[in-house]
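Take a look at the following structure, please.
Just one protein chain is left out here, and the rest sit where they should.
Chain lettering (A and B) follows the sequence in which the chains are written, and residue indices restart at 1 in each chain.
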Amino acid sequence: MSTHLQKRYRRQRWFVAVSRVTILLALLFLVGLIVSIVGRGWSGFFRGEVQITVALPETVLENSGKVRASVYKKLIHKALLTDFEQHGITDAGSLENIIGFQGALKLRQLVRKDPDSIGRTITTWLPAGKFADGYLKGDLSTQTLVELQVEPDLIRYFEILDRSNKGRMVFNWSFFTLGDSSQPDTAGIGGALAGSFYMLLLTFVLSFPTAILAAVYLELFAPKNRWFDLVEININNLAAVPSIIFGLLGLAVFINLMGVPRSTPLVGGMVLALMTLPTIVISARAAIKAVPETLLAGAMSLGATRMQGVFHHVLPAAMPGVLTGTIIGMAQALGETAPLILIGMVAFIHHIPAGPMEAATALPVQIYLWADNPLRGFAERSAAAIMVLLAFLMIMNISAVLLRKKLEVKW
Amino acid sequence: MVTIETRDASASARAETIISAQKVNVYYGDFQALKEVSIDIRPRQVTALIGPSGCGKSTFLRCLNRMNDLILNCRVVGKLLLNGEDIHRPGFDVVDLRTHVGMVFQKPNPFPKSIYDNVAYGPRIHKMANGRSELDGMVESSLRRAGLWDEVKDKLAGLGTELSGGQQQRLCIARAIAVEPKIILMDEPCSALDPVATGRIEELIFELRRDYTIVLVTHSMQQAARTSQRTAFFHLGELLEVGDTNDIFTKPRHERTEAYITGRYG
Partner (left out) sequence: MAIRERALLGVLILATSMAVVTTIGIVAAILVESLRFFSIIDPSSFFFGTLWSPQIAIREDQAGAAGSFGFIPLLVGTLLITLISLAVAVPMGLAIAVYLSEFASSRTRGQIKPILEILAGIPTIVYGFFALVTLSPILRDLGAELGVEVAGESALAAGLVMGMMLIPFIASLSEDALFAVPDSLRHGAIGLGSTQLEATARVIIPASLPGIAAGILLASSRAIGETMIVVMAAGIAAHLTINPLEAVTTVTVQIVTLLIGDQEFDDPKTLAAFALGLSLFALTLVLNIIALHIVKRYRQSYE
């Protein structure tokens, strides 16, 4: 083989190697992204609990319905101090680090549910305080605690909890049910999930029928002339308009001009519907185009009108493709953040919205808010919320693929 | 390295053979497209491959420069010797093979580049020219040999794709010639052309045989008769008959050949 030819082959091998490395890099990035998010976020789904034996004296807990949580906290801390004596612990610093306000709330809830326990001493599991939570989940090692200059006695107590099986890690269901909070340990995505749900529902209701009807018209009824070329160009361009522009539209027209209440899933759903519309129209048109013309001709030869032929035969045949496109459009809408910020869905909202007219936030916006919060612990919540978001998107995309496979008709 | 079958080939016949196919079988997946094809192709002659569509003539042609490699699930069994060397043996270099065995396709496929760049493509990738003036010379002589020079000499920078169909095909022939191959394979080069353009290509083929070995797949009996010295008749993947073109057309040995060339089917 000539040296020139060898050189040419070498060049080709180089290119193939470089492209493989490129693909590997992309893969590595994806893995890095996932590892970085899961590594940070997993602990958000769990919380530590400490077992405690606490006395509930009648004298303080008379009228248990009105007793404040701080009273329970004092009882808990008294119980902790008793436990300390047994283990010879003298200076463990703030007891909030072992069982804090959350624990007091939980204890109060238990007592209210079972008033008979008043006057007795009960043993129960309570949510751990800040450092105990970190220690039990393995987020904070003994060494990190030392570096954080935590009292040595506190660390010793954590080790005792560990050894006597009085500390455990449980799944944190409240992450899914609580609303936003100024403290990371009481912050949940419940409100954001509800907001996103109402918004997606509205987006679907508004955009899906409109998009299908528009696609049917453009594909099967519209005259072929310059005017409709323009409509087509318009739709293709609309699909490529930056999402933030839709936020400006929502702010100026829906909120300012039409008076739709700010920060609500209603206005969010309207904005996302307009944004998703071109995406669904484009995929629905492709699906309708793929249906052979003979189907419509056949229906019409049996005496059906064009309209009947389209709605009885062509559209049902195109449905799998239309639905797949819709799910993908919905997935995009679910992950969209920027326009929602502009229409006020970034407000701090603690309660969980009960309907689309109540102020709410959305899952991706909640991620943004927490990621931006400098308080220790919020970045972890943010990563955990990303995991939930990605799980939803994965379910949507997989169902789109399955739907296509299952319903696809080969022509 | 060099394998020469000496069993049934005399020394003089060997000297006159540039390509020797020995019991070549081609499979596309489970379908056998060629069955036990053996044929010797002689240098500086036009060999026409004829037969009804689907008979395997194009498949055979594509074996000669291993274009079948590009088809998924295609398998070639048997020996194909080019100057005595088996082109299907492992390690044989296809790129090198294709520089020696040029090809002209059914539909003209000029690159969407200038006329000049189309012809200069081969010399450039094979580093055949030293400097611009030598390359200019190669382009000119290739275009002249393809009978296209006078028509395009003033618009060498124009797009090759903007020429007429017949000119495009001659450009593709010029492009193939520029690589200085020994053999040119032509796969129904006139099937997409009008009769006038076809006539010019046929004249060109007739002239080119002085310098090149040409293997021509054609649908048209007249074209085979007008341009070739030898003709091979394929039928259902088998080579039924091969011989001097005159003989094949005047006194075919095989009745199917006769039926085909007299137009009773095909």
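The definition used in the following text is that a residue touches a chain if its C-beta (ideal position, glycine included) is under 8 Å from a C-beta of that chain, and two chains touch if they have at least 3 such contacts.
Since the model is a prediction, treat every value here as computed from it, not as a measurement.
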*Tell me which residue among A:Val60, A:Leu105, A:Val231 or A:Leu403 touches the hidden chain in the full complex.*
A:Val231
*Out of A:Ser94, A:Ser174 or A:Thr210, point to the residue that touches the absent chain in the complete complex.*
A:Thr210
*Among A:Ile76, A:Val346 or A:Ala360, which one is in touch with the chain left out?*
A:Val346
*Looking at the whole complex, which of A:Ile160, A:Met300 or A:Ala371 touches the chain that is not displayed?*
A:Ala371
*Of the residues in chain B, which ones touch the absent chain?*
65, 67, 70, 72, 95-100, 102-103, 105, 107, 109-113, 121-122, 124-126, 172, 175-176, 179
*Determine and list the chain A residues touching the chain excluded from the picture.*
8-9, 11-12, 15-16, 18-20, 22-23, 25-27, 29-30, 32-33, 36-37, 40, 209-214, 216-218, 221-222, 231, 233-238, 240-249, 251-253, 256, 274, 277-278, 281, 305, 307, 331, 334-338, 341-342, 346, 364, 367-368, 371-372, 379, 382-383, 386, 389-390, 393, 397
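Here is the rule we use: only the chains that are shown with their structure count from here on.
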*Quick one: chain A and chain B, Cα centre-to-centre, how many Å?*
63
*Show which residues of chain A lie in contact with chain B when the two form their complex.*
1-2, 4-5, 8-9
*Which chain B residues qualify as touching chain A in the complex?*
93, 95-96, 125-127
